[in-house]
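Following: one structure in structure tokens, then a few remarks.
Note that this complex is displayed minus one protein chain, with the remaining chains in position.
On to chain A.
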Amino acid sequence: MGGNYRSVFDIIGPVMIGPSSSHTAGAVALGQAARKLLWQTPHKATVHYYESFALTHRGHGTDYAIAAGLLGLAPADARVPQAPQLARQAGLDLRFVEESGPSPIHHPNTAVIELWAGQQHFQISGCSIGGGTIEIRAVTMHGISVQLAGALPLALYYAPDHAQLRARQLVQHLRQLVPIKRRQIKRGQAGAVYALNLGQALATPQVEQLMHQYPDLTFL
């Protein structure tokens, strides 16, 4: 039942717009995680809610929270409650679906977010485990689906077949900076997704430098 909490700031914090840390602040974090797969606002997003999320999303402001995350807003941003209107203005076709079945990732606070940007389709399955902390338990990118342990921070990298050496360099590079607790490589038709569970979050300048060197790298 226990969670993967690492810091006293997972407990004291976040500073956020109410009313629920798991259904609002955690939902902003889920939206932000989805956005990070693209590094832009998608043109279409469909959010599938399960269990407690399906039953209480309207009262908890989960819809505007996920919309805010998809737009890149912070949990304490005063514009969070207006996010669905802002999303429409930004040209985002945003839909919410209340699913009646059990969560595919086995948590009552589950959102599966599908994103479309250009010709690409991404999917991210996350849950809000309480106090605003989230886990990402599955992603689909470049047609490859990866089941994940859930705990963050996580580095995700897609390398086409001709660039596998580059991916191995990234793994070595990361290992010099932080312990890698778990490494998954999932191969698809024309490339592979690397999912690396990091033992510690990287400092912002390190993240910026890595993303400059490896443009398709995502940190969740």
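Criterion: a contact is a pair of C-beta atoms (placed from the backbone, for glycine too) under 8 Å apart; a residue touches a chain by one contact, two chains touch by 3 or more; residues count from 1.
The rule is simple: contacts and distances are computed from a predicted model.
From the set "Gluconate 2-dehydrogenase gamma chain", "Sugar ABC transporter permease", "Purine-binding chemotaxis protein CheW" or "L-serine dehydratase", the protein name that UniProt assigns to the chain left out of the figure is "L-serine dehydratase".
When the whole complex is considered, the residue among A:22, A:125, A:140 or A:197 that touches the unshown chain is A:22.
Chain A meets the missing chain through residues 1-25, 51-52, 54-56, 58-61, 76, 78, 81, 98, 100, 107-109, 128-133, 200-201, 203.
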